[in-house]
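In this view, the complex is presented without one of its protein chains, the others remaining in place.
Labels run A and B following the written order; every chain starts at residue 1.
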Amino acid sequence: MRRAIVASPAAWLVWGAVTIFFVGLAGVIGSVVVNSFGLRWFDSWLPEAWTTQWYGQAWDEFDLLPVLTVTILVCLLVAGISVLVGVPAAYVLARRSFPGGRLLYLLFLLPILMPPITYGIPLATVLYKYGLAGHLSGVVLANLVPSIPFVILTMTPFIEQIDPTVERAARMCGARTRHVFGRILAPLLIPGILASTILVVVRTVGMFELTFLTAGPDSQTLVVALFYSMSAAGIRAQQSVDAMAVIYCVMMLVLLVLALRFVNPTQLVARVKEDPE
Amino acid sequence: MTRFDRLRLDGVTRRFGGADALTGLSMEIRRGEFIALLGPSGCGKSTALNCLAGLLPLTEGSIWRDDTRLDTLPPERRGFGMVFQNYALFPHMSVQKNVSFGLQMQGVARAEARRRTAEAIRLVHLEEHATKLPGQLSGGQQQRVAIARAVVIEPSLVLMDEPLSNLDAKLRLEMRTEIRRLHQTLGLTTVYVTHDQEEALSLADRLVVLRDGRVQQIGTPEQVHTRPANRHVADFMGYRNLLAGHADGARLTLDPSGVRVTGTPVEPVPDGTPAVAAIRPEDISLDGDLEAVVEVVEYQGREFTVEARTPGGLVLHLRTGQRLTPGDQIKAGFPPDRLLIFPSAPADPA
Partner (left out) sequence: MSTATVAVRHRLAERGIDRQLLLLVPATVFVVALFIYPFAYGIAVSLQPAEGGMLAAYRSFFTDAYQRDTIMTTLVIALPAALLNVLASVPIAYRMRGRFRGKRVLTTALVVPITLGTVLTAEGLLNFLGPAGWFNRFLTTTGLADAPVRLTNNYWGVFFSLVITGFPFAFLLVLSYLSGIDPSLERAAATLGAGWRQRFLRITLPLLAPGLATTFCLTFVLAFSVFPSAILVGDPSGSTRVISIAAYEAAYVRYDYAGGAAAAIIMGVVELLVISIVLGLRGLLYTGSTAGGKG
């Protein structure tokens, strides 16, 4: 197998395409990072001098402390609520068949399949109507729309892999429903709950559209603040925008490393089981 | 503990959608009995067990423990123990915790629970594995944990759902003895589901043979073995030769060969009506007068399983200690007391 990779021209083509993709990716991230540390960078491969001043500047100019606080708060609230609401629903959907079950499953699938902008605009309108948008509560509510279904989807395989006869065995040992949930299911589901919590956090930090449509000035998350600073280009130094981008980047990568402790990369995009072989 | 004298099932019926999985199961279980529910897969035996356990609601009928109606109670309040086919151990709890779980659910005092747990673990010979997780045990050990977990709560009835079907042949024999020993020493009442007729015959005091959700026969192992109630039970109990023909008193003319045999009618068969003659391979003798040619020989340890064909096209299965080779001529004989005659257009309840 390895020898075949070296030999065939098709393999060269494939690895070439992958290499080009990664070089591009490295260039995209690298130029942001380099720029954020560059003092002056005009017509050269690298900046003439290096500095960390842009980070301090970005921190003050963009009020990053409150922005970060909001981001973390939103993430924790969204992850907490969607796990509390999503896990029981996932349990019923995974375990039981009942009239309308498939319809309900489709209902939970829709918010993931629709682009956030399509439902985000009407949703924001409704939230503004009830005075919820423009604050933290609106941002949290809007982000719950894709997050609850996401928790349901990621939890389903975790629940399916718990043998239902284990629950029956507990009942035969005399366990009431609350004991079955508290003593048997909860401990067995902890890995799944951790995984879906961290995935929801990752998605919420990165969720631009819904937060953008519902956030007020005091309830922007980092990615929305980044967008505003970019689209208002020219007012601030490009480097301090890049410094902010790097801060966002680092936050994401930390979360990603954390997430990958619980799930494999494929699970970040879809719930297709990878071959365990 | 809710000891009982009699457990009565009265017309227990369970339908899934429109299909009947179990129809009108009525029987009485006495304290201390070992009952085996026997039948091919899909016959309703597991449905019956789950109905008894309370894991499946009944569609019709009722279950009574002496004078208490049981079928309206949820499984956790019936006080039965259950051993599952795939063990269903709690994967996150040690052997000890698995076994003591039921005692905790009953609110047994801690010291008492500890003593009984240790006792149950000792009973299934797992003392040195008490702190291990189920994943670290072999299949046989896991099965022992499952049994200990079921009996530690001193259940009035133990339900076992094909508990040995995931074990290899040698272990299966060992565990079979073990289960019978526990049943006797602890004075349990046991309902045991299996599709293995040999297992059922060796373990049970009484067998309940099921087919298509209906009871075919209830009786002692000997009754079911030597006098199956109908051709389906005979088929399931190892009467591998089922020869179609027409009845004529205690004699039968076989189709299409015209050979006439003499047997024992299990129920009256009117002359001239279609009938089936059933005989086990080991009951066919080699000193009869029906000529046949050996076609296939399988070595089975002490014996050979032989498939032979008569000139009239009749295929016979027999067992013999004699070394035969394909092409050999034999003369098969049917001892009349071992050849059972059943009506073939069945008056059986199916």
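Convention: a contact is a pair of C-beta atoms (placed from the backbone, for glycine too) under 8 Å apart; a residue touches a chain by one contact, two chains touch by 3 or more.
Everything quoted here is computed from the prediction, not taken from an experiment.
Touching the missing chain, out of A:Leu93, A:Val139, A:Ala170 or A:Ile193, is residue A:Leu93. The chain not shown here touches chain A at positions 1-2, 5, 10-11, 13-14, 17-18, 21-22, 24-25, 27-32, 35, 42-43, 45, 84-86, 88-89, 91-93, 96-99, 101, 104, 107-108, 110-111, 113-126, 141-142, 144-145, 148-149, 152, 202, 206, 208-209, 212-213, 223, 226-227, 230-231, 241-242, 245, 248-249, 252-253, 255-256, 260, 264-266, 268-270, 272-275.
By our rule, only the chains that are shown with their structure count from here on.
Those residues of chain A lying in contact with chain B across their complex are 163, 165-166, 168-176, 179, 183-184, 187-188. Looking at the complex, you find that chain B touches chain A at residues 53-55, 74-77, 79-82, 84-86, 88-92, 101-102, 105-106, 146, 149-150, 153, 159.
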